[in-house]
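With one protein chain held back, the other chains of the complex are shown just where they sit.
On to subunit A.
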Amino acid sequence: MQPKDLTPRDQRIDDALDTSGVRHRATFKQEWPLLLLLIFVWGALWQDFSIGNLLFGAILSIIIVNLFPLPPVVLPGRINLWYCLKLFIWFIGQVFAASVHVAWIAVVRGKKARSALIAVPLRTESDLIVMTVGHVLTLIPGSFVVDVDRSSSTLYLHYLDVNSDAEVEKARANIRDIERRLIMAIGSPDEYEAIKAEEGPDFSTRRPSK
């Protein structure tokens, strides 16, 4: 049997890939968001955000993270809070639109609703971004993830209410627009530059073509 090519695609992925059979442990640099989240959960459940309580939560989080280690998440090392905020506001709007869309199809179209299974190859190589794109597109109108091909960053989606090839292409463009927004918010510097080069100088103000 041909041995699998496990040469890492780049350094960020090398951090998480298990190439030599040795399980990588997450370093503190990779794990601090998880620790913060666990401390937040502790404070929220006790409904008490005093210093002493949070400190005890921190001790518990460190014990839990060491008892039940997770594979390290590769952080992109770049975050743009302004694009994050824009993404979040856009996302909440899309969640509203999704419910209206599903309600419309459920009540009016009913059994006649046709759909499509489409493949969307993404530009990114980061697992984190592929995962986030999958989550976002599941919660916004029309689509959800049926399968993922990790080695080529391809998502296989079920797209609701598609009746022609033109609509399939439009659906693909929508997903790549989500990816563009996410890379602008949390993508690595390389991918951010690539997106900027692809979209031209006025990329941040450009509206997605509907």
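Observations
Everything that follows uses one rule, which is that contacts are C-beta pairs under 8 Å (C-beta built on N, C-alpha and C of every residue); 3 or more make two chains touch, one makes a residue touch a chain; residues count from 1.
Quick note on the criterion: contacts and distances are computed from a predicted model.
In the listed set "Ferredoxin--NADP reductase", "tRNA-splicing ligase RtcB", "Tripartite tricarboxylate transporter substrate binding protein" or "Monovalent cation/H(+) antiporter subunit G", the entry agreeing with the UniProt name of the missing subunit chain is "Monovalent cation/H(+) antiporter subunit G".
Residue-wise, the contact with the chain that is not shown comes from A:Pro121, picked out of A:Gly77, A:Pro121 or A:Pro189. The residue from A:Thr27, A:Asn66 or A:Thr138 that touches the chain not shown here is A:Thr138. Interface residues of subunit A facing the missing partner chain: 40-41, 43-45, 47-49, 95-96, 98-99, 101-103, 105-107, 110-111, 113-119, 121, 134-135, 138-139, 141-142, 144-152, 154, 156, 158, 160, 162-165, 167-168.
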